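Heads up, one of the protein chains got dropped from this complex, but the rest are sitting where they should.
This part shows chain A:
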Amino acid sequence: MKKGEAFLGIIFVSFSALFGALGYGLYQSGRSSVGASQWPIIVCTIIFFGSIVVIVNAFRVKESKSNLQLSHEEKRVFISIFLLIMYFISVVFIGFFVSSLAMLYTFIYYFGKFKWYVNFVFSLAITSITYFVFSYLLKVSFQFGVLF
């Protein structure tokens, strides 16, 4: 079985079933004028049946037994995803500059082999340049959190 393709098929089936049901509900409620629900239903139908074919094909293919455990590299990606979620939360509650500085320091420390002060200088410089360019030159508002 090709697990990845089967999983992708399941994602698509779920989406098409959900959107198809909602589209049908829209049609039945009478709130939909000409075609507002017709187009999504057509697309959902195509995705639904196509995804079932993908799932069936994925189960039919014999793949050599793969290890279910994540590799060291994949673990690092998942840790990065987790750290980024933490970063997004901290941006909202703490502030953009401080959170970005902390995020960059953490990642460069995690990925690289620099001395702590080199790491800090890199992080501070990158955050400051980004903040300056986007906040002052491009007028992007970073009004987040208790700090800045």
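Methods note: a contact is a pair of C-beta atoms (placed from the backbone, for glycine too) under 8 Å apart; a residue touches a chain by one contact, two chains touch by 3 or more; residues count from 1.
Here, contacts and distances are computed from a predicted model.
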item	value
Absent chain [UniProt protein name; select from "Phosphoenolpyruvate-protein phosphotransferase", "Tripartite tricarboxylate transporter permease", "histidine kinase" or "NADH-quinone oxidoreductase subunit NuoG"]	"Tripartite tricarboxylate transporter permease"
Touch with the omitted chain, as defined above, among A:Y24, A:F59 or A:F107	A:F107
Missing-chain contacts mapped onto chain A	2, 4-5, 7-8, 12, 15-16, 19, 22-23, 26, 31-40, 43-44, 46-47, 50-51, 53-54, 57, 72-74, 76-77, 80-81, 84-85, 87-88, 91-92, 100, 103-104, 107-108, 111-114, 122, 126-127, 130, 133-134, 138-141
